[in-house]
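With one protein chain withheld, the remaining protein chains of the complex are depicted in position.
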Amino acid sequence: MLKKAALTSLWFLFLTFPLLAIRVNTIEHLVEWRWKNMIYVGIGSFVLSLLWQYLLARQASARGPGEGGGSPMRSLYRRILDDRRVRYPLLAACGVFALAFPFLFPSYQTSILTTALLYIVLGLGLNIVVGLAGLLNLGYIAFAAVGAYAYALLNVHFGLGFWAALPIGALLAALFGILLGFPVLRLRGDYLAIVTLGFGEIIRLVLENWNDFSFGPSGISNIPRPGLLGVELNLQQATSYTYYLMIALCLLTILVVNRLQDSRIGRAWIALREDELACEAMGVDKTMAKLTAFALGATWAGMAGVVLAAKTTFINPASFTFLESAMILSIVVLGGMGSIPGVILGALLLMLLPEYLRVFQDYRMLLFGATMVLMMVFRPQGMVPAIRRSYQYRRDEP
Amino acid sequence: MKRFLHRSSSSLIFSGFLILLLLASLAGCAGEEGKSPAGGEKKEAAAANDIRIGVAGAHSGDLASYGLPTVKAAELVVKDINAKGGILGRQVKLLVEDDACKPEMAANTAAKLVSAKVHAVIGHICSGATKAAIGIYKDAGIVAITPSATNPELTQSGRYPNFFRTIAPDDAQAKMQVDFALNRLNARRIAVLHDKGDYGKGLAEFAKKFVEASGAAEVVLFEGVTPGAVDYSAVVQKIRGANADAVIYGGYHPEASSIVMQMRKKGMKTAFLSDDGVKDTTFIKVAGPYAEGVYATGPRDTSSNPIAIAANEAHKKAYGSEPGAFFLNAYAATQALLNAIEKAGSTDYEKVRQALRSQEVETPLGTIHFDVKGEAVGVGFAMYQVKNGVYTEVE
Partner (left out) sequence: MEYFLELFVGGLTRGSIYALIALGYTMVYGIIELINFAHGEIYMIGAFTALIVASVLTLSGFSGVSVLILAAVFAVVYASAYGFTVEKIAYKPLRQAPRLSPLISAIGMSIFLQNYVLLAQTSDFLPFPNLLPQFDFLAPYAAVIGSTELFIIATTAVVMVLLTVLIKFTRMGKAMRATAQDRTMAMLTGVNVNRVISNTFILGSALAALGGVLIASHTGRINFYIGFLAGIKAFTAAVLGGIGSIPGAVLGGLLLGWTESFATGYVSSDYEDVFAFLLLVLVLIFRPAGLLGRTPTGKV
């Protein structure tokens, strides 16, 4: 094991030598040699290699000779959440904390938490499409763009307020969802992913270039914040108001998704995800299921988009790139596909950690990428895996 | 019990890590904001004397090279001033925040700076981000000076009395380019290009408007190029096909250098005019011999301005490299801001605004003050041409 680590260390020294040890500035015609980095790489890779081997071995042995017929060991979180005595007090505590938050912390923190809540809604929406129905959508943020631009443009041209725009934005996004769904009905897996990526990019590019319609890259500014029956709110109050709004939206989303999961359409989605052919054979209407998945998923994104526009009061196409879609996808996958608490946890972590760990600012994206890889290798089921409803028939022991 | 521990130990480790992280961050941010009264007072006392200036811009991501030089400029000016005793006897402290040129991050950054009770802000860098943040600063009564957000709406709408900038707005630059092309170069067929970005496209649209308004020339082409694309030969062919005798390009130097290179390689002698995103020594270094003859607008007279020379020297000494984009603009912005605070005798919003408008300050861009809309007066700018590998002002 040590030998392997040593070899790995040497390999990484070789690998990273040009990029880390030499810094080139062809503008100034300078070459800078940084030998110190090599020492870091050498030691670091040695240690990491040992860790890696250890963890992989542990994983292999844990999977080992099969778990037998029983239900898989539930993760610690699940056990906590399912225990009535813990769950309700915990939820109550969270609820009180959430409601009191704007009064305890400065409005900047509230703003950040609102963004996190937005991503929770987005994550839950994508969860419907990816987690429940198994349809990989790499262009999800485009639906949010639809909602955001719907509000902005309606406001600019017709003076529509936030509350009027919210349902319109949601509806429009749902429409786009169906529009996307139709052509891809026949596609599976990776091809579906690619087409959705293409769609997402097309929408963004059209927004960027069709100046007459969308004001192009300069975006639309001065979008009004959500109004409270015509009362004038200053910045702090507006921030808190938006925050409570988002909490309400979040709760609504959680409720709806929860209900959907156990409903007929929800089961159809899960069946779709598991095995499309069997699904069809059992008489599930694949077309309806797929289209509703896309449409419903898009609706939440649309609503989130409207709130996003209202919150930042300025939108432009640069906020709706592939990176955002990838982040939402990571939230769903890292949190645990199909699992609501997982997605919530994922969104909170992914949005809040970078804000609070600003000391690591430079390395933020680096850590993000690394986390994605590591999570997939070591804990692909996500942080809070979704539980499959299983029925156990106990056989009495003779 | 042992089995329990083994199976879920990964969850345990993970949860433990999470809890630690959460505790650490909570402790960190609680401390930062000074919630507790006792700690708060102490912090307030120490901080009360400092003049806090926020520096907001793109410090990460692909536009970082446009935001980082501003931080360096602010640092250099502040270091100088603090060494001389600060402003009004108070030390100046910089709070640097990143917005990655994204509007929602910019709004969060603005909220953060407002919470941290900064007295003024230098930033943001991108027009989009500035638009998202400026309302927040206005509501909080904080002045913002930007070295690079050139969108005209920011000053012309009149909505942002707290907004100032030390760079010429897009329409002024475009006018200068168009006038030069029409009158000095006698161009009659002009191709207008842009990089589809906020800055470049805005400039290009003004250029197109001015050309058409003049009636003296025709816009034969109005196109955007994708930044970072693999090759621009198609657009270059189009320019040639349209028989353009001048190209006006709105955008930054990476694309400009590619387009110029391809044009010259194909033997096209078309004049190439661009903006101050291209009037940068980096452009010359990247484009090499192909940069020869390229025109670009830029702040006037900086090469012989003693403050500019000193600023560049200081940058080289402190950071070991030539300053990057908007460095001098940011240097001027910082100087103007601190000078206004000093002349106003306090950090009061109204007084600082008045001071910015009435007091002149010596900067690398010249002697400037600001007009009632927030534009910098005295930031002359001129047309430059690359001659022998150096940008020289065209008479």
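Order as written gives the chain letters A and B; numbering starts at 1 within each chain.
One rule holds for everything that comes next: a contact is a pair of C-beta atoms (placed from the backbone, for glycine too) under 8 Å apart; a residue touches a chain by one contact, two chains touch by 3 or more.
Just so it is clear, the structure is predicted and the values come from calculations on it, not from any experiment.
When you scan A:Ala6, A:Ala98, A:Ile178 or A:Ala326 for touch with the missing chain, the hit is A:Ala326. Residue B:Lys238 is the one among B:Lys209, B:Lys238 or B:Arg357 that touches the chain not shown.
Across B:Thr70, B:Ser115 or B:Thr282, the single residue that touches the chain missing here is B:Thr282. Contact with the chain that does not appear here is found for just one residue of B:Asp139, B:Glu223 or B:Asp348, B:Glu223. Taking the complete complex into account, residues 61-62, 64-65, 68, 196, 223-226, 228-235, 237-238, 240-241, 253-254, 257-258, 261, 265-267, 282, 285-288, 324 of chain B touch the chain not shown. Mapped onto chain A, contacts with the missing chain fall at residues 11, 14-16, 18-20, 22-27, 29, 31, 56, 130, 136, 183-184, 186-187, 189-191, 193-195, 197-199, 201-202, 205-206, 209, 277, 322, 326, 329-330, 333, 337, 362-363, 365-366, 368-373, 375-377, 380.
Basically, only the chains that are shown with their structure count from here on.
Residues 25-28, 62, 73, 75-77, 104-109, 111-112, 115, 208-209, 211, 216-219, 221-222, 234-235, 239, 308, 311-316, 318-319, 349, 352-353, 355-357, 361-362, 364-365, 378-379, 383 of chain A touch chain B in their complex. Across the complex, chain A is touched by residues 7-8, 10-12, 14-15, 18, 21, 25, 28-29, 33, 35, 59-60, 98, 101-104, 106-108, 111-112, 114-115, 127-128, 131-132, 135-136, 139-140, 151, 153, 159, 196-198, 201-202, 205, 224, 282, 285-286, 321-322 of chain B.
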